[in-house]
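Let's look at chain A:
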Amino acid sequence: MKIQTLSLTLLLIIFWLLNSGLFKPLIFILGAFSVVLVLFISSRMKVIDEESQPLHLTKNIPAYYAWLLKELVMSNIKVVSTIWQGHLQLQPALTTIKMDHLSDMGKVIYANSISLTPGTVTTDVTENSITVHALDKSSITDIQSGAMEARVRKLDN
Partner candidate 1 sequence: MESFIHIIILSMLVTTAAAIVRVKDLFAVTMLAGIYGLLSASFFVLMDAHDVAFTEAAVGAGISTLLILTTLSMTGRFEKAAENPKSNYKPALALTLVTVTGALLIYGTQDMPAFGAADAPVQTHVVPRYLNDSATEIDIPNVVASVLASYRGYDTFGEVVVIFTAGIGVLALIMSTVSTAPVALRASMEEHVILRIVSKMLIPLILIFGLYVQFHGEYGPGGGFQAGVIFASAFFLYAMLFGLTAARKVVNSNWVQALAALGVLLYGSVGVLAMINGGNFLDYNFLAQDDVHGQHMGILFVELGVGITVASVMIIIFFTFSTHQQRDGEPD
Partner candidate 2 sequence: MEFLGLFNYWVVVVLMMIGFYIVICSNNLIKKLIGLTIFQTSVFIMYISMGKIEGGTAPILAEGVTLYSNPLTHVLILTAIVVGIATTALGLAIVVRIKESYGTVEEDEIHAKDKKA
């Protein structure tokens, strides 16, 4: 049994218990049946692998999200103040930024973190570059500085 199957099973059981909150024998039997059925279908779909169960990330992820939350609040303030400006003066930009090789998982975290912070949206991810549309040019400079990329890289290893 692969470690990913094990972690998925655990995840499914937690998900079921958290949702259900009922501790009756019948519900337990049905829950066990459901978990087995889902595992069967998932393995037929071939969705159980290190991409869907990124176990190697778990130890560093809380610190990363704490940092991301701070970034999120900062950029929110910036975008909200732009929205309420009397006369809109925007400097949107669309730039392709080079980056060194990241695993697929790393790309997903990086790209989604960029999209998650308001003011920047990832429009394209390729092997060694990432295209970003930004509401304001300064956000592009922030990304180019590589602070986020370095953190994702640390997470990825």
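Candidates were picked such that all candidates are chains of the complex that A comes from, given by their letters.
Assume a residue touches a chain if its C-beta (ideal position, glycine included) is under 8 Å from a C-beta of that chain, and two chains touch if they have at least 3 such contacts; residues count from 1.
From a predicted model like this one, the values you see are computed outputs, not experimental measurements.
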{"item": "Touch-positive candidate for chain A in this complex, from 1 or 2", "value": "1"}
{"item": "In the complex, chain A residues that touch candidate 1", "value": "8, 11-12, 15-16, 19-20, 22, 27, 30-31, 34-35, 37-39, 41-42, 44-45, 47-49, 51-53, 104-105, 107-108, 111-112, 122, 125"}
